[in-house]
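Quick notes on the structure that follows.
Missing here is one protein chain; the remaining ones are kept as they sit in the complex.
A and B are the chain letters, set down in written order, and residue numbers restart from 1 in every chain.
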Amino acid sequence: MATLQLKKLTSVWIITILVLFVLAIVFGILMRFNQGNAIHLSPVGFYSMMTIHGLTMIGIWFVAGMAAVNFLLQRYIKVSAGINVFALVLTVIGVVMLWLVTFVGEFHTGWTFLYPLPFRGAWKEWATPLFLLALGVLGIGWFVWSAGMLFQIFRKYRPAQAFAWQHLRKGSPEIETPPFILISTVTLIGIITCLVAAVLLLVLYFAEYFSSGSFVNDALLMKNLTFFFGHTLANEMLYLGLASLYELFPEVSGRPKFKMTWYVALAWNCTMVFILTAFFHHMYMDFVQPFAFQVIGQMASYFASVPAAAVTAFSVLAVVIKNPIRWSLTNTLFFVGVTGWLIGGVGAVIDATISNNFVLHNTLWVPAHFHTYNAIGNVLFSLAFFNWAANEFGGKGHTDKFTRLKMTLLIIGGSGFVIMFYIGGAYSVPRRFNVYPQEFSSLSILASAGALFACLYLAVIVWFLVNTVNKCLKVFSAA
Amino acid sequence: MFKSIFCGLSIFCLGAVARAQGPGYVFSEEDKIYQKVADVNIAYDGEVRSLSGLYSQGPVVIALIYTRCSGVCNPFLLQVKENMLVADSDERSRVLVVSFDPRDGSGEMRRLAIRYGLDNDGGWIFATTPQISELINSVGFNPVWDSVRAQFDHEALLVGINDEGFITRKLTGLRDFNAFTSLLRSIRNEFILSYPLPNENMVFSCFSYNPETGKNQPGTGLLLLLLPALLSLVVVFVLSRRHDRKPRF
Partner (left out) sequence: MDDKHTFTLVLFFLLTVGIVAVFLYAYLSSLPSSSAKGGLTNPKKKRFLLFFILMEAVIILFTLTLPRSPYFFFANSTPSKVVFVAARQFSFAMSYQTIAPDTQAPAKAIELPRGKPVEFRVTSFDVNHGFAIYDMSGNLIAQTQAMPGYINRLRWVFDSPGEYNILCLEYCGMAHAFMRTSFNVK
């Protein structure tokens, strides 16, 4: 099925992502230690790190999901290897540009780069245009990649089939849509949409940059566009991870494949629509946003996440409960990932409720919930795919005698790390502070504790990296 | 060379942003907001009454003018009249036209009312007050006598007073209909959560506030928010046109 070329490409993706992941975790740990007063970074150093930490994490786990979906799509349709290479090259160029911008150019707007901050900071003058350019490079690469895959899906499945609409009707349909195809289609469309939003955002930024002041942007519009792009992309990358879960979890557990049902079809179609307006919850505290949008934001936040989460959780549980399961590192990662995703989702639903957001917005509650569904959710889905793929490439079986130890350390490290965020967030500690003012000094010890837990998490990741890279490199020697 | 171009451009842009945020919005409008208007005596229809007696019966819009004005007062009153006809069709608010010129008497005010065809309109009161300086101080209005031109140097000012006598909104200068209706809503104690500051250089404004409905209307910027979804629909459509009848795999 998968060609050697695709295996090689996927190996390169996996190795790149894991190396960048380790570096980005190290930045994260340094930031938490700085907040706990254990080390002392300069404010510019801290915020440059914060910017590159966010950009890198969003970027790598997005491409991780994309690479996984690309690899697994090969089971159903033919996917262009050229486009994959194109995306890889542009991603590497984009990442190098971003690292230049942040560490040489001292660009530190945070990964959300809220307008007009990129025009108003103390960094090198070339950093802002280069930053916008880097986003453009990444955007083009990823747009072509997702459009290419979508194109191939539509060559085999009609849109209505790809959306599994035939399953919403009574009776069993002639052509069955695999859940993997449905989720991939829904997600790729979402990605295309948010990349279009990114293009608009960049056009508006450049228009202002080159207009010599005759064109000024509206801060509210720019904020809406920023989160249309940023929030939606962060959400879709989770769904990319889920696509590989639907495809691989039953398979590696030794259970029959997931079947498409009307619940699954309905839930994911729901997600496709609602995800496009869920980003409004970033603007709850901008009172100028029309009230209707705030209501839509809260509704969409609930209905984009809850049905898909419930369906997925139930499907996974139904596979596992009282069934014979071949547990391995791959499906344990998936299984724990679903748990982390749901817990993070609970935190997200609490924060996406306007009356709670009033006292949680931009506190540590925000990094608390998104680190939960990323660090012990989506990342684990992608790691599961990496592990599965590496074993496929490395040619050894799927057993790993250290599965329990690795998972235990990962869970302790990950949950210890996020618990410190949750406690801080509930007690109003602001996010994105490089050091904490006097009134939070008693809580800043939590930051150092969180960093220590993160070190444990990092240790497991490094261990995982060594194992996986070894196996992935075998693809090249096999040729 | 390249660097200096970028540098120059960015400095220029920053300057433009700063400038763009300055003018357009009259900051003195926020002065005296939610403070009580002075309870002065006002004379009209041959009687002297208190201002509190007037506003306790319902919200009032105060227009400050003088009859000998050769400048803004006439177009100003004309605009208020037209706006009231449209915006206050249910006649819930009254307009109190007060002269801030001590030379104006009840006769002058009566003639003014007749000139505008408002002499028999219950919603309009043309009055004078013996306590003019108290009134204009309490609403933050500063006309200056220019002895050369024999005119007051002043801006047009509308003051919205709710039924408790609090100043809820002020409008300086000749303003558009939207601003006028936002004043009417504020004196009826409707809370407007937020409003934009006008900016001439802003092409894609996200929402323009419509005081009539009390909602922010979609502006051109909002269309941009719909654009990604529409464009991706187009992308899906274009991509799906290439569907093969027979599966290729």
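We take it that a contact is a pair of C-beta atoms (placed from the backbone, for glycine too) under 8 Å apart; a residue touches a chain by one contact, two chains touch by 3 or more.
Since this is a predicted model, take the numbers as computed values, not measurements.
Of the options A:Val104, A:Ala207, A:Val346 or A:Leu473, the residue whose C-beta touches the omitted chain is A:Val346.
Within the full complex, the residue among A:Phe303, A:Phe417 or A:Phe464 touching the omitted chain is A:Phe303. Touch with the chain omitted from the figure is made, among A:Leu220, A:Leu276, A:Ala384 or A:Cys472, by A:Leu220. Although one chain is not shown, part of chain B still touches it, namely residues 18, 21-22, 27-31, 33-34, 162, 164, 166, 168, 189, 191-197, 199, 202. Residues touching the missing chain, restricted to chain A, are 43-44, 47, 108-110, 112, 114-117, 120-122, 218-220, 223, 254, 261, 263, 285-288, 291, 294-295, 298-299, 302-303, 306-307, 310-311, 314, 317-318, 320-327, 335-336, 338-339, 342-343, 346-347, 349-350, 353-356, 358-363, 422-423, 426-428, 430-437, 439-440 (touch as defined at the top).
The criterion applied here is as follows: only the chains that are shown with their structure count from here on.
Each chain gets one centre point, the mean of its Cα atoms, and the points for chain A and chain B are 46 Å apart.
For chain B in complex with chain A, the touching residues are 3, 6-7, 9-10, 12-17, 19-20, 193-196, 199, 201-207, 215-216, 221-222, 224-225, 227-229, 231-232, 235-236, 239-240, 242-244, 247-249. Of all residues in chain A, those touching chain B in their complex are 76-78, 116, 119-120, 125-126, 128-129, 147, 150-151, 154-159, 189, 192-194, 196-197, 200, 204, 208-218, 220-221, 224-225, 228, 276, 286-292.
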